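Take this structure, written in C-alpha cells, and hold onto it; I'll ask about it next.
Every protein chain except one is present and positioned as in the full complex.
Right, chain A next:
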Amino acid sequence: MASSSNSSAQNRLRIIAGHLESRAGVAAQECKAEVPGSSPSRLTPVPKRRQEIMKWNGWGYSDSRFLFNKKGQAEFTGKRYRLSGLILPSLKDWFEGTFGASLQHKSPAAPTLSSSAVPPPNMNEPFMEDLKAAGIAVSRDTEDRVFRAHGHCLHEIFALREGRIGRVPDAVVWPSCHSDVEKIVELACKRDVCLIPYGGGTSVSSALECPREETRSIVSLDTSQMNRILWVDEKNLTAHVEAGIIGQDLERQLNERGYCTGHEPDSMEFSSLGGWVATRASGMKKNIYGNIEDLVVHIKMVTPRGVIEKSCLGPRMSTGPDVHHFILGSEGTLGVVTEVTMKIRPIPEYQKYGSVVFPNFQQGVACLREVARQRCAPASIRLMDNDQFQFGHALKPQVSSMFTSFVDGLKKFYITKFKGFDPHHLCVATLLFEGDRGKVLQHEKQVYDIAAKFGGLAAGEDNGQRGYMLTFVIAYLRDLGMDYYVMGESFETSVPWDRVLDLCRNVKERIVRECKERGVQFPPLSTCRVTQTYDAGACVYFYFAFNYRGLSDPVHVYEQVEHAAREEILANGGSLSHHHGVGKLRKEWMKESVSGVGLGMLKSVKEYVDPQNIFGNRNLL
C-alpha cells in the first residue's frame, strides 16, 4: 500500500470531488470585497441546501450507509469510500455477538422530517429586511433550519430519528465573505438577534443546540460559502483561507498546487477550518504538522466589538498573552472566525502504513511511551485495545482469493500459536509514516525496533490502513446500530503517561458497571485507543455502545453513563477534553477544570467582547 502521497483519505477526496463536480450548478454569491490575487474555487463543494447530499438525521452523505442486505450480510452502499459497495461478511456475527442484538429487532428512524414537528420561526422581521437590503442570502426554510439545529451527539441524532425536534434556529444566513459577516454582526447587534456560527456541523459537545432559554430570534450563521483559498505564499509556506472551507476541500485544493496543511481530524470530510479554530481541533498527523494552534499564523474574527486580528504575520510574538488563544477554543461565544492564515507544507514524497501486534495493551502503551520519549513518533501512531482490534477485524471485506484467506490464516496461526499471543489480549498499534522515502524507511525501522523490545510484531500495512478506516466509518456504523436498538458514542481525553493504563481500565470498567446498574441487559461495548502521543502524555479515545432494547428511556441511561464516564476520567487525572471541546455537554465541569479564577477571566473577556450576548449559544461558560 506504499504509494507516493496516496493516503486513503486522499483517495476518498478524489472520489468525493468527482461526485461533487456535477453539482457545480449551485453558484456562490459573488463577494463584493475584491481580494487581490485570489483565485475563486471552481465549485461550491458544500451546497447551501446540505440536505440534498447529506442525511438530515444521521452521519454523512445520503448515498453512503451500512445496511444488512437480504442475505443478512452487512454492506456499505455508495461509491465514495474504499469500503463502498463491499460486503463485510463478519460484521453481522460481531454485531450480534457483541451487543446481543438481533437483525429481527429493528428500530428504524422516522423516514422524513415532518414540518408540523418543527416550531414556527420567531422572526425578527426588521433584521431580515436589513439582510435582504444588504444582499445577503437568507433562508427561512424548515429543512434548512432543522439541519443547523444540531451536531452529532447521540441524543441529538436519536431525537431526529424519532422525529422529535426541539428549538431550532429561526433563520439561516450565508455570508460569502468577511465583510458580509461584519454586516451581519453589526445588524444583529442593532436588532438584538442571537447568532450561532455554523461550520461543518460535526460538533459532539451539544455546541450547536439552541439554548432553550433564548427568547430572541436565533439566526444560524452558516460559513460554508466562505470557502476560498485567498492566497498562497510559497516563500513563507503559508496560505490565507476563508474559514468556512471544509477540510477535504482545503486539502484537495492545496494538493493541486503541491501543498497540504497536514491537518486531518477524523471529521475532515465535513468539518470546517473555522470550526477547528473555535474548538482547538487536533489532526491525526499532528506529530509532523502540529495541532490547529500550531498551524495558525493569523486569525481574523468578527466580534460585536469589531474585528480582532494581529498586525503582522510574524511566526511568534511576545506581545502579552497571545490573543489567538482567546479565539482558539472560544466555541462560537465571541464571534465568527472569517479568515485564517495557515502554515502549509509540500506534499510528502512517500507515505506508508504499518501495524504492530502486541501481546497485551500494557506492552503497547509502554511502547508508545518509549516512542514518545525518543521523540520518534511517526505521523500517526495509535494503539487499539483488544475489543477495538476485533471491531476492526469485523470490518474486513470479503476476501477475493483463496490465497489471501490462506495467508490470513497463516498470520493468525503465527501470532496466536507460534508466538503465543492470547487472541483475547493482543492489541494492535497502527502507524502512518510520511516524508521522503529514505527517511521513512529508516524511521520505520527505528519504530519497529522499539516495538520489538516490548514484544511487538510487525503485522503489515493492511491492518494499519484498516485501523484508520475505522475512524472514518465509525459514525456511519453508529447509524446502523441505531437501526437495531444499539446506541453508542465516542469521547476523548488527554492524560499523563503514567496514568494512561489506569485511566483506560477504570473508565472502561465504570462504563460496564454503570450500564449494568442502569438495567442494560447485555454488557456494553466499552473500548479505547490511544490516538495521540505527546512528550508528557497521550490522548485516549473511547467508544461505548450498548443494546438499549427493553429500556424505557435509553437516552437518559446513555447520558448518565456518559456522565459517569467523564467523572471517572477526571478522577483519574484526565482532562475534560483533548479536542472535542466543552460545548454545553461538559460545561458543568469547566470551573473545576480551569479554576474559578480561570473561568472568571474567560467570562470577563466574553463580557467585554459581547456584552449583549449576540453570540448566545451559551457554550463553554
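As a convention for this text, a contact is a pair of C-beta atoms (placed from the backbone, for glycine too) under 8 Å apart; a residue touches a chain by one contact, two chains touch by 3 or more; residues count from 1.
Quick note on the criterion: contacts and distances are computed from a predicted model.
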Fill in the blank from the handout: Taking the list "Ubiquinone biosynthesis protein", "Immediate early response 5", "Dihydroxyacetone phosphate acyltransferase" or "AL3B1 dehydrogenase", the UniProt entry for the undisplayed chain gives the protein name "Dihydroxyacetone phosphate acyltransferase"
Problem - Of A:393, A:505, A:518 or A:563, the one touching the omitted chain in the full complex - result: A:505
Problem - Touch with the omitted chain, as defined above, among A:53, A:237, A:474 or A:570 - result: A:570
Handout entry: Touching residues (missing chain, whole complex) on chain A
Key = 498-499, 502-503, 505-506, 509-510, 570-573, 592
